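Moving on, here comes subunit A:
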Amino acid sequence: QTRAETLRYVTGASVNTLDPNIPGATRESFALSLSTYDRLVSFGRKQLNGKWVFDLDKITGELAESFDVSPDGLKITFRLRKDAKFQDGSPVTAEDVKWSLDRAVTAPVLGKNQLLTGSLTSADQFKVIDPHTFEVTLPKPDKLALPNLAVVYPIIINSKLAKAHATAEDPWALAWLKENTAGSGAYVIESFKPGEQVIVKRNEAWNRGTTDKAAFFKRIIIQSVPEPATRANLVERGDADLVIDLQASDVQSLEAKAKLKVISTPQYNAVTFVSMNNQIPPFDNVNVRRAVAFALPYDDMFKAALFGRGAPLFGATWEAGKPPNGGYPIPQPVKVDLDKAREYLKAAGLPEGFATTFSFNVGQASTAEPMAALVKESLAKIGIKVDIQKLPDAQMSTQINEKKLPFFTEGIVAWLPSTDYFYRNFYIGNQRWNYSSINNPELTAIAQEARFEPDKAKYEEAGLKLNAIHFSEMPQIPLWQPNQDAVMAPSLEGYTYQFHRQVDYRDLSRK
Partner candidate 1 sequence: MTQPLLKIDNLHVTFSTRRGLVEAVRGVTLAVEPGEMLGLVGESGSGKSVTGFATTRLLDAAGRVTAGEILFRGQDVTKLSGDDLRHLHGAAMSMIFQNPRSALNPIRAVGQQIADAILTHKRISKQAAHAEALELLRAVQIRDPERRMAAYPHELSGGMCQRVMIAIAISCNPALLIADEPTTGLDVTTQKVVMDLLADIAAARGMATILITHDLGLAARYCRRIVVMERGRLVEEAAPTTLFNHPRHPYTKRLVAASPTAHSRIEDLVTEEERGPYAEIVRKPKLPQAPGTPPLLVVQKLAKRFDQGAAAVADFSMTIAAGESVGLVGESGSGKSTTSRMICRLIDPSEGDIVFDGQSIGHVPSRDFHRSPFRKDIQMVFQDPNESLNPRFTAHDCIAHPLKRLVGLREGDALRQRVEECAQRVGLPLDLLPRFPHQLSGGQKARVGIARAIACRPRLLVLDEPTAALDVSVQAVVLQLLDRLRREDNLALLFVSHDLNVVRMLCERTIVLRNGVIVEEGDSRALFDNPKTDYTRELVEAIPHIEIETKLAAAAL
Partner candidate 2 sequence: MARAGRRFLSSLPALFGVLVFTFLLMRVLPGDPAVFFASGPNASKEDVELIRKQMGLDKSMPEQLALYLYDVGRGNLGRSMMTGQSVTKDLRERLPASLELTFTALLIALVSAIPLGVLAALKPGSIIDHGVRLFCALGVCVPTFVSGLLLIYVFYYLLGLAPDPTGRVDVFTSLPPSRTGFLMIDFLLAGDIEGWWAALKQLILPAMSMALFVIAPLARITRASMLVSLGSDFVRTARSVGLSRRHVVVTYALRNAILPVITIAGIVFSTMLGANVLVEKVFSWPGVASYALDALLSSDYAPVQGFVLLMASLFVLVNLTVDVCYGIADPRVSIE
């Protein structure tokens, strides 16, 4: 093998399991699983502002040669590729598919809760018609059913191999699959050192790529390098081919040097917020939340924390105060306006301001820290005294889960970014992801209803309503969608921004 046929990818995170379903799996594990396992279907891609991104609306076959959705939308029939083989050479059959999907909805795995969002909840919904035909039945037509089969969890596992390693306590071979792969994917694990590096080599027999041939790179090295500046040095010196999670300042300077290819895609399925806990005083008062929304130094934050690398979600003008569309997220008509903020505070009965803490997690420090300093400085001007709290990641998630943080910054991401999905997951119920703990019956009702709304116009209508409620309630303040900056050797091609915000190695090739 030559260096040219090898892709060296460096990342700050690390792969900790070979089965993405294992609780605690990292983002890098998800990324790896896309290459080592196949799913029934996958997302297509589209161009957004000249950059390739995944396309939620275009589902293409992966192990499925083709699929049909019945007119009532309750049955999806998949016809499997006859030439598809697992990495051990055995053919992929509908039985394997059934076992794998049964596992995803019944075993104690991460996939269970994800597939639920696509109305896939029970093994009864999966049926083997013949060795190469497979059928999924839905209780209701659900437009997220098919996309859900393209996310990372519903991997198709070589059931014979897996069953051979299953035990009575572990019928789904969770333990074995954590450290072994039994897939049909484009790459085969060559070595796996958790926390350090994974090396995979090409599965020559794999032909389910976009161009119907094996993946381009013969070998991929996925290596953990915790220090972001070092990662930047590595690509710059040409020792690494690709890196995605760099600091904004490094990307800016690499871009300026113009020696490397820098592809910056706003993470259009992600949002960074300043969240307020709507249940904790004084943030239970909508006027306080509005006051904060008009006192944040958006431009400065965007510039200082992100070096302007992302899509801002502030400073919009909404005609007649109405949201311009029903998408999510949309830029909000907010900007720094301290007089307005003071008025809201007065309206809230807190003209003198109050004291609170603003939290962020250590892992996010490089962007959150300057942000926090600016928030503190700006809010001080309207009398809100902010104490900045930097929490280790585990503590932050615990406190969020326990709804103890009054005021903090976080980011969210949706693999299947549709308006109702966002609202249902991040604004409803007493659950962790409802950062603002908002409890608005109207919003809840609209969002739940919109989920099964087949009509595009009505759906848009619901989106508009939701966005309007969001603005008037201001449960949390969307700031921006940060860029995913992929920095790579100029010879690399085919990079696509993927739903899981990682690289799909199968997309890549070298000129």
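If you want to know what made the cut, all candidates are chains of the complex that A comes from, given by their letters.
The rule is short, and it goes like this: contacts are C-beta pairs under 8 Å (C-beta built on N, C-alpha and C of every residue); 3 or more make two chains touch, one makes a residue touch a chain; residues count from 1.
What you are looking at is a predicted structure, and each value in this text was computed from that prediction instead of being measured.
Only one entry among 1 or 2 touches subunit A in this complex, and that entry is 2. Against candidate 2, the residues of subunit A that register as touching in their complex are 3, 6, 8, 10, 14, 16-17, 22-25, 108, 110, 113-114, 116-117, 178-179, 193-197, 199, 221, 223-227, 229-230, 233-234, 236-237, 239-240, 362-363, 392-399, 401, 413-415, 425, 431-432.
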